[in-house]
Structure formats: structure tokens, C-alpha cells
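First comes the structure, then the notes that go with it.
All protein chains of the complex are present and in place, except for one that has been dropped.
Chain nomenclature is as follows: A, B and C, assigned in order of appearance, with residue numbering initiated at 1 for each chain independently.
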Amino acid sequence: MSMDLKTEKKNDIIIIYVKEERLDAHNSGELKSEMQKLFEGGAKNILVDLKDVRFIDSSGLGALVSGFKNAISHQGNLKLSSLQPQVKSMFELTRLHRVFEIFASASEAQDNF
Amino acid sequence: MSMDLKTEKKNDIIIIYVKEERLDAHNSGELKSEMQKLFEGGAKNILVDLKDVRFIDSSGLGALVSGFKNAISHQGNLKLSSLQPQVKSMFELTRLHRVFEIFASASEAQDNF
Amino acid sequence: MEKKDIEVDIKVPNQTRYLSLIGRIGEDIAKELDKYTGDRETLAYHINLVLTEAMVNAIKYANAKDPEKLVHIVINISDDALVIKVFDKGQGFDINTIPSPDFNRLEDRGRGIFLIRSLMDSVCYKKVRNGNVLEMSKKLH
Partner (left out) sequence: MEKKDIEVDIKVPNQTRYLSLIGRIGEDIAKELDKYTGDRETLAYHINLVLTEAMVNAIKYANAKDPEKLVHIVINISDDALVIKVFDKGQGFDINTIPSPDFNRLEDRGRGIFLIRSLMDSVCYKKVRNGNVLEMSKKLH
């Protein structure tokens, strides 16, 4: 496994750009560990940008939920940005759009931490 | 069948833009009839632009050969433009790049009739 | 099989790296369905998703102990329906006991069957010779 994640630090926010077409059971475990490692290492604010993600399955959603719970237990925040329409509709179907703060772009999200 | 062909007349040249991803046994018969109709209607110079064509098979090549022979028998010309690399390599494999005059773009071809 | 049907029968190794191939083949087939009256891009996504979810479950819950096993998937299109069958050789389970997710609790998992049920018109899981099959179908008009 080797997932294409680009990580960037801007002020006190760590942005993880998921540079994959699919976020699924094959690769989402890696994203999950990455977020866990960051929160355990003291990160407070993580933004996951899904601009390149055309497809998400229940394991991908699960990895993000896991990150969100990790954020809470570390008194931090996990927010999302740049969801493509079909990906967004998966959040709606599973009601997760009520759980996550979702922004249109990474820069808009950065202004709202 | 209904192939997406856009036809344009510039001076004495008729340009047929093949607006299909594939030029194959399913649709090439239509291109062949179109060229035949044009030459029989008095056209002398036809340019077939393949910019949008990502895939060509032996039937697609055959339709173009048929148009070329039609051109000769009507004392006309049939030239080609905008071949994508994989399409070009099919002309090379079948030695048809020696038969057709092939130009990088429709406008370059127009200057060479 | 009816005369005008399309049938695609796929066997791949029991590995998640083949999810994207299966999903893409499903999308290709969905996009070919010119008799479908809804939005074909959306249908393609949904077929990709249910194939992915069902294949992941076959890998996780049924084939896990044997990485040499194959996943077997059959996609069938008839005049009025698209039917997907995903076979496994595990212990099986009773799909009717799987609840919808509790939207007020935040769980990492438990959304696969829910998504399949939400996106397909009928879903069943049953024993067949040598194992089980998850069968799901979508009406085309």
C-alpha cells in the first residue's frame, strides 16, 4: 500500500490533500492511521481536502468518522473541503453531512477553524 | 445510427470534424457515405479532422481509404488532420501514413490544399 | 439468459486492490444502458459503489482466512433490470438481522449493507451450492 496523501501545514492547521480518485476499503486505512498519528503527535486542527476524490465507499466514510472521533478525544477539530457532488451525496445518504463541517474549498475551510 | 460529424465549408475545402471518441465498425460506414455523397455532389477537397478520435480500428481506416479512392476518381483530394498519437500509430502500422497527407491541425491542412 | 442480455462474469483474486477494476467495469456497463431513463452518471456511481461494498464484504467476512480464494461476480442486464450477484464461500449471515445505522451514534462501520439497500431496488442474501450469494437488482424503467 502507498496512498497518495499530500500534507501541508498552514498556521495551526494541517491540511491533508487526498490525491486519489478513490477513497475506499483498499486505501482508507492509511488515511485513518495518518490522522491518528497526527492527533497523537499533538495536532489540533486537521482539514481533509477531497478535491481529487471521485469515489468514496463506506470504508472511506468510516475512516473520516474515525478521524472525527479522534479529533474530539484530543480536543481538536476535523473538517472537510472540496467534495465532488457524488461524494457529497454519499455523506447525505448516510447523514454524515450533519456531523462534519464541509467547506467548498480548502481556503474557505482554513478561514473557519 | 447517428454519428456526430460537424461539417464546415471554408473556401473550396469541406472540413469534416469527426466528433466521436471511436471511429470503428459501428460508425465508420456513416463517414464513408458522407464523403461519397460530398464527392458525388461535386466537392473536390475534403479534409477529415480526427482531433476528437481517440480510437480507430481497421473499419475506420477502411472508410478513410474508401474516401481517398473516391477523391482520386473525382479528381479531388482527401487529407487528414489532428491525429492523436495512438491513432497515428495505426496509420503507421498499416503503412497508410504513406498514402494520406496528414497535418498537425485543421488550419495547417487548409493552407496546403 | 434472454437473447438480448448482457452478461459479464468476473473472477478476481481475493484482494482489495481489484476493487477499482470491478467498480470501473460496473460503471462501463451502467453507462452503456441507453434504455435507462434516469441519470446514467449517477447510476454508474451507484453500481460502482454496490459492487465495491459487496466485494469488500466477501473479502472481509467470507474469504479472509484464505487469500487464495477468488471473488466471483456476475453482472447481468436484461430488458428491464440490472442484476448483480456477488458470491462468497464463507459461513454466511442473515441479512435481515442487519439494522440500518443509528444516525445518532457515530460508528466507524456498518454502512455497507445500508448503502446497498438504499441504492438498489431489491437485495437478498442466500445459500447456494458451495457458498452464498448476495443478489441485488435495479429496475431500469
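Observations on the model:
By definition in this document, a residue touches a chain if its C-beta (ideal position, glycine included) is under 8 Å from a C-beta of that chain, and two chains touch if they have at least 3 such contacts.
Model, not experiment: these values are computed from the prediction.
Just so you know, the chain we are not showing touches B, C across the whole complex.
For the chain missing from the display, the contacting residue among C:39, C:68 or C:102 is C:68, taking the whole complex into account.
Touching residues on chain B toward the chain that is not drawn are 21-22, 24-26, 55, 57-59, 61-63, 65-66, 68-69, 86, 90, 93-95, 98-99.
Residues of chain C in touch with the missing chain: 1, 3-13, 18, 20-21, 24-25, 28-29, 32, 68, 70.
Here is the rule we go by: only the chains that are shown with their structure count from here on.
Rounded to whole angstrom units, the spacing between the C-alpha centres of chain A and chain C is 26.
Centre-to-centre spacing of chain B and chain C amounts to 43 Å, using the average Cα coordinate of each chain. Between chain A and chain B the centroid-to-centroid distance comes to 49 Å (mean Cα coordinates, whole Å). In chain A, no residue touches two or more other chains.
The residues of chain C never reach two or more other chains; the list is empty.
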